[in-house]
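Every protein chain of the complex appears in place save one, which is left out.
This part shows subunit A:
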């Protein structure tokens, strides 16, 4: 037997003892079964992880390994998703690790009130991601050079083509601003809070176009369909801009309460 530690995924309220069922048979990090550490009505989802992989130095090294990180991140997300299907959860940040379950219980005991308060605020809300992409001419393979006016030399035709390209790109960014405004307006009718993520422009950001807006909205469950439909409508009629909606997510981006006033929801 290798020594293990306790990996904590999320905090939830489980007053009717139904959450354990949601976790049964679900592989957690390192494919270990997930169980609940309980303190009163509150629970933390936990699974054992090999000590040698999650001690400080090993963990540091592992976090630099994208393959390892992906498998842990997906397992973390899988467990949180399974819980979120049944109840409101407070996701903990990746790799929150305790020496044993008793230490998890102590942590839960010490913070019970704060957790309970935030869980109540998030009850019956889900998170939705909204990304806006600009499909620049470079990215969308427009028909190459416009048929050059007959009286232009090749050199000038080239330059005028370059200028046209640049203008098309500027138009696309202007359209993106317009779409961002419309998304915000649409969202205000449904969402109660927003968090802005960094635009995704790295190697992992797939999909054509350049991501310019990457936001998460907290939406009451009853508003989810309306939110999604209205937000997707924001790009209608604009060809250079794409809106992508992802979700529902567990309220990762809202687990920590905001320091500022929540977004005011407009009267319907």
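Keep this in mind: a residue touches a chain if its C-beta (ideal position, glycine included) is under 8 Å from a C-beta of that chain, and two chains touch if they have at least 3 such contacts; residues count from 1.
Keep this in mind: contacts and distances are computed from a predicted model.
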| item | value |
| --- | --- |
| Chain not displayed: protein name in its UniProt record ("Iron-regulated ABC transporter permease protein SufD", "Gas vesicle protein", "Carotenoid 1,2-hydratase" or "Cytochrome c-type biogenesis protein") | "Gas vesicle protein" |
| Absent-chain interface as seen on subunit A, which is shown | 5, 8, 11, 18, 54-56, 59-60, 63-64, 66, 69-70, 73-74, 76-78, 80-82, 84-88, 90-99, 103, 107, 111, 124, 129, 132, 134, 153, 155-156, 158-159, 162-163, 173-174, 176-177, 180-181, 184, 194-207, 210, 212-214, 221-222, 224-225, 228, 232, 244-250, 252-253, 255-256, 258-260 |
